[in-house]
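The structure under discussion is supplied below as structure tokens; questions concerning it will follow.
Apart from one protein chain that is not included, each protein chain of the complex appears where it belongs.
The letters A and B name the chains in turn, as written, and every chain counts its residues from 1.
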Amino acid sequence: MWKFSVRRTLIMIPQLIVLSILIFVLGQLMPGDALSGQVGPDVDPARLDEIREQMGWNDPWHEQYARWMGGVLQGDLGESFRFKMPVTELIGQRIVNSFWLSVATLILTYIIAIPLGITSGRFNDTWRDQLITGYSYVGFATPLFIFALVMLWLFGFTLGWFPTSGSVTPGLEPGTFEYVMSKLYHLLLPAISMALITTYSTIQYLRNEIVDTKQKDFIITARAKGASETRVYNRHILRNSLLPIAAFLGFEITGLIGGSIFIENIFGYPGMGQLLVESISLRDYTVLTAVTLLFGIASILGALLSDIILSIVDPRIRIK
Amino acid sequence: MSYLEVKDLKVHFPIKGGIFGRTVDHIKAVDGVSISLEKGKTYGLVGESGSGKSTTGRAIIGLNNITSGKVIFDGTDITNIKRTKSEATKNIQMIFQDPYSSLNPKKRVVDIISEPLRNFENLTRKEERKRVQELLELVGLSPESILKYPHEFSGGQRQRIGIARAIALKPKLIIADEPVSALDVSVQAQVLNFMKEIQKELDLTYLFISHDLGVIKHMCDDIGIMYKGRYVEEGTAEDIFLNPQHIYTKRLVAAIPDIDPNKREAKRKFREEVKTEYDQSYNDYFDEEGLAYKLQPVSETHLVALPEKG
Partner (left out) sequence: MADKLLEIKNLTTSFRIKDDYHAAVDNLSLTVNKNEVLAIVGESGCGKSALAFSIMGLHTRAKIDGDILYRDHNIAKMTPSELNKVRGKDIGMIFQDPLTSLNPLMQIEEQIGETLLLHNKEMSKTARQERVLDLLNKVGIPRAEYVMNQFPHELSGGMRQRVMIAMAIANKPELLIADEPTTALDVTIQSQILDLINKLKDEMNAGIVLITHDLGVVAEMADRVAVMYAGQIVEVADVKTLFANPLHPYTRSLLNSVPNSDQEQDQLHVIQGIVPSLQNLPREGCRFSARIPWVDESAHEKHPELREVDPGHQVRCTCYKHFSFPDETKEEQHVLS
């Protein structure tokens, strides 16, 4: 097992290097830089060029990359031009927000997906299954950003049940109970909106696993032992179908990253996704490359997590 | 010189391991097998699952890479030949075990059977169709069925299609890997009879691979018994069935169910005796690794894997 994990982790290193180069080069290719927006009648273009030269922005890309990478490895992601503060600090607050949003979304995804997937798989090709499959098709077909806007309009503005922006009510003392509840309250609507849409893949995956497991020979064996239908489902079918779902977790993380970019912007939730879009529009590309890199790392770690979970839960893989 | 000569054939598969997936060991699937097969005869290769019998067959025809050893067919060395347009490929064909999965379900019978023809012979559409119809007739299927798909046939008929494909190029040697194991007895009889018929008609030589000793006895002139990649015994059908020398062969022969219920008790007793003998004399017949020794001749036709005397 550990051999597998070590090998799998080692494979990640070249993946990360390629990813970082790609992100850096793409950042460089973007038109303009942090100073382009400052061009105005009262600014001397020659002065801007001077600053560029000073900052080393005219050096060949690989030199700039090496400088950047050197910083990254020491935990220094550079300085934001617009916020005039270290990127690490800027990200620090937001990464926590995004993390809790993701956790809440994941939990809600499973709360919705597991009962629906089980019902759909157990009673496949009945009206229940068709209803649930119908829902997951709608989830599949509805664009997340439109759905999120509708949710925000309905529950946030029209009904006023949920706050419409921010991650916490201003003025509360961090660490108090009110503060935590306020945090939770703020992330609930974005998390529900995202979970309702992204859960379709987990429902369908679970449904297909169950339909598949139902037809296995060992299910007949279980019935021949005298196990009741409920026990056959709980002990044999569910257990064997939920394991692959556990492994699916890692891939959900990748999906969450994409979703959070929309969600955080629509709900004005100060997380990494919002920061990403902001940094693009402001040409704040030290922030941009840093955020993209972190997203990339999260995806790769998600895939790693999937493989490791699968190798832990499945004895057939565990042995090797 | 015999028709097919396999000399000290070895097929080793690497086992990957460690963090970097290096080759740490080898599975010796076939470990020093020699076969010599006369023209027009049927040679039976017997063994239990994992004995290496199928790997041997596949290595001869070039579907498995040969680690060392030689395969000589009709005087030419065909060791590790490429399975493309060589003369040897044309002359050696294979019949597979499962008539359900070895035929492409999306292809019509005419395309399945004419596939080898297209690779080797430049025939016009019309000639091709005629050849396929002749072949179908030869294997006892109606020539009208050329436009059907494999799923429209029964198991026995499908195996006949497999045979028709194998004999399309008028091969001289057919390697049959468990050709009847997936079939019911009456269908099995059909296929076995038919294989015997075309053997006479087309002067075919068979390498017949099977775990079923009843079928082997019915079909084969000479027999080789494999265990863990090595031969334990080789001889004529008579040598093997009436005078088995190696304890493994004895056990195998004793395990064949007898079709006469009156002999049941005697048979069971005999099996127990052989089992006792097997347990007692295991070390006389297998080396420290539990593998068979080198073959030693006990008569002109009969070879048994025994430790060297002295």
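By definition in this document, contacts are C-beta pairs under 8 Å (C-beta built on N, C-alpha and C of every residue); 3 or more make two chains touch, one makes a residue touch a chain.
Since this is a predicted model, take the numbers as computed values, not measurements.
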| item | value |
| --- | --- |
| Of B:Lys170, B:Arg264 or B:Lys294, the one touching the omitted chain in the full complex | B:Arg264 |
| Chain B, residues in touch with the chain not shown (by the definition above) | 48-49, 154, 156-157, 184-190, 192-193, 196, 211-215, 217-219, 241, 251-252, 254-262, 264, 267-268, 271 |
| Where the unshown chain meets chain A, residue by residue | 216-218, 220-229, 231, 235-236, 239-240, 243, 314-316, 319 |
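FYI, only the chains that are shown with their structure count from here on.
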| item | value |
| --- | --- |
| Inter-chain centre distance, chain A versus chain B - centres from mean C-alpha coordinates, in Å | 55 |
